[in-house]
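After the structure tokens below, expect a handful of questions from me.
Note that one protein chain is taken out, while the other chains of the complex remain in position.
Let's look at chain A:
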């Protein structure tokens, strides 16, 4: 029996292989890396960033909005989105 190979399948495999080839090319040529940073997308810890203290001690940006307001907004938006998800799950077929 002759096996049918669709164009869709060829396109999918072609795209997949092109994707893998791109990643291997990037890795082989060390593209996108920064010499001063001893990490990339892989093994990483935030303390590795030069001068990371400014991100944790609040000196990189002085927020005028109190934390309590930010937490409240965070919780309100999260609650609304959760309820919206449940509503759509129930009514969207």
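Following the convention adopted for this analysis, a contact is a pair of C-beta atoms (placed from the backbone, for glycine too) under 8 Å apart; a residue touches a chain by one contact, two chains touch by 3 or more; residues count from 1.
Criterion: contacts and distances are computed from a predicted model.
Selecting from "Iron chelate uptake ABC transporter family permease subunit", "ABC-2 type transport system ATP-binding protein", "YeiH family protein" or "Alpha/beta hydrolase-fold protein", the unshown chain of this assembly corresponds to "YeiH family protein" (UniProt protein name).
Annotation for chain A: contacts to the undisplayed chain at residues 12, 15-16, 19-20, 22-23, 26-28, 30-34, 36-49, 52-65, 67, 70-71, 73-74, 77-78, 81-82, 84-86, 88-89, 92-93.
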